[in-house]
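I'd like to ask some things about the structure below.
One protein chain is absent from this view; the other protein chains keep their places.
This part shows chain A:
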Amino acid sequence: MSCALLLLLMSLALAMGTGAAVEIQRPRGVPLSKRQFYEENKPFTCLDGSSTIPFDRVNDDYCDCRDGSDEPGTAACPNGSFHCTNAGFRPTFIPSSRINDGICDCCDTTDEYNSGATCQNTCREMGRKERESLQIMAEITKEGFLLKQQLIHEAKRGQEDKQGKLTELQGSKKGLEEKVEALRTVKETAEDPEKEAKERHLKAWEEQKELIRMEKDKTRMAEAFLELDDDADGYVSVAELQSHLELDPDSDGSLSETETQGLLGGADKVDTSTFETVWSGIKDKYLSEVSQGQSEPPAPVETPQEEESRDFVSDHDSDHYPEDYAGEEDVEDDEEDDHEEEEEEEEKVPPTVQTPEKREDDEVSMPPYDTETQSLIDAAQKARDDFDEAERALREVDDQMKNLEKEIGFDFGPSAEFAYLYSQCYELSTSEYIYRLCPFNRVSQKPKFGGSETNLGLWGQWAGPEDNLYSVMKYDHGQGCWQGPNRSTTVKLTCGKETVVTSTSEPSRCEYLMEFTTPAVCQEPASLDEVLHGHTEL
C-alpha cells in the first residue's frame, strides 16, 4: 500500500546533489507562479473554484477537484499537470499521468519519486547542450539575418530594376503597337489587289478546267459507246448493256431486261446522240471493260489501336491481382504511371484513317501566275512579312512584360527576401534519387541510375501557420500516383547561412517533405542572454 506517498510531500529545502540554491517550499508539482494558492494548513479551494477541501487532501493521491488542481504531484487526476523545476535546464509541465509511470520525463527526476525507476538528473547536461546549440543557432541566426538584410536590399534593387525595365518596355510597346497598326494598313492595302488578281486567275483556270473535263467526258462516252456497241451497228442495245452488272439499280446481282431498258430511257436501243442522256445516268457507275477486273480494291482502312490499349487498361484494373500488388514496388509503380500516361496520349491522338487517294484522271496543275499578278502577290507578301515581324516584336515585348509583371507580382515574402530564389534550382542527392527544388516553380525527382524525371509538385502557395506563413512552401499537382493522389511536396524552411536542401522524405505515399535552409527566414536575433534566460522560470 502506498500510504506513505499519499502524505503531502514537500520539496526539500535543498535541491538534490549539487544544486545549492534554496528552493521555496511548495507542494510537489506546483509551479512557483501558483504557489500562493497552496497555503499549508489552510483549506484548499480548487483553482476552478468548484469546491474547497482540507489541505491534507492536496496531493493525497485521490482526485477531489474537477480541474485536477488538488493533485499537482500525483497521477490521481486525469486532467492534472505536474511542474518540473528542472534546475539547470528548462522548467516544464507534464501530464499527471506521467508521474510515477516508470518513465523518466523530467530531467530533474522529480516525476518518478515512487515508481522504482532509476532516473539520472540530466538537467545540467541538457542545459549545457541546449545552450551550446542555442549559441550555434544564435550565431547562425545572426549571420543569417545579416545575409537576409542583404537579400532584402538586393531584392529591393532588383525590384526597382524590374520596375524600371517594365516602364521602359511599356514605352517601347507603345511604339511597337503604332508600328503594327501602320504596317497592318500597308498590308491590307497591298492584299486587296492581290486578292482580286488571284481570283481572276483562278476563275480563268476553273473555266479552262471545266472545258477540259467536258472534253474528257465526251471522249469517255464515245469510248464507252464503242465498247458497248459490240455488234458495231451504231446502237447500244439492251443485250449489249446487260453485261454491265455494276449498273444494276437495285444491286441484287442481276441486271434484268426491264432494268436495262429503264437505263436506256425505255428504249430497246439507242444511237450515239440518245446515248448522251443515257450516259449521264450511268457514267458514275460504269466500269470500262478494259480496266474492269484490274481496278484495285480500296486500301484497307487502318483500325486505330485504341481498342487494344483499352483492353490493356481494363485488364490491369481488374484482372491482374498479383500485378496490383506488384504495383507497390516503387519502380514498378512509376513504370505503371508512365504506361498510363502514354496510353492516355495515344487515346488523345485521333485515329488516323487513311482515305485512299481516288483520282481517276491526273489533275492538271494550275499554270503559273502572270507577271502582273505575281508582282502584286510579291508586294503583298512583303507587306505581310513586315507586319508579322512587327507583331512578333510586340509579342516579345508583351511576354517580357508579362514575365516581369509575374515576377513583380510574386509573393516573395514581407520584404521580398525570397526573391533571390526565383529561377534558381537546388539539388539533393540521396542513395537512389536526385531531388531538385526550383523555388516558386517545381519540385522533381530523378533516379540516379537512369529513368525519367518525376514531377513532385508545382508551386502552389505559402503554407506556414498563420503566425509564420513564410516558413512552409507547398507544391502540388505533381504526377499522379497509382490509385492515389497527385504527388505533392511540402518544403519546410529553416534559418541557415546557406541556401540548401538538407533532407527529403516521403512520410506518406506520394506526399514528400523537404527541408530547406535559407537566410531569408532568419529572424532578428534576440541577444543570447535573452534566449537563455527567457526560459528559466515561468
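Basically, a residue touches a chain if its C-beta (ideal position, glycine included) is under 8 Å from a C-beta of that chain, and two chains touch if they have at least 3 such contacts; residues count from 1.
To be clear about the criterion, contacts and distances are computed from a predicted model.
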When you check the chain that is not on display against UniProt, which of "Transmembrane channel-like protein", "Glucosidase II alpha subunit b", "Checkpoint protein HUS1" or "Vacuolar protein sorting-associated protein 16 homolog" does it turn out to be? "Glucosidase II alpha subunit b"
Of A:S97, A:T122 or A:S415, the residue touching the omitted chain is A:S97
In the whole complex, not just what's shown, which of A:S50, A:S375, A:S505 or A:Q523 touches the removed chain? A:S505
Had the left-out chain been drawn, it would touch chain A at residues 1-3, 60, 62, 75-76, 78, 95, 97-98, 101-103, 318-319, 321-322, 324-326, 328, 431, 481-485, 505-511
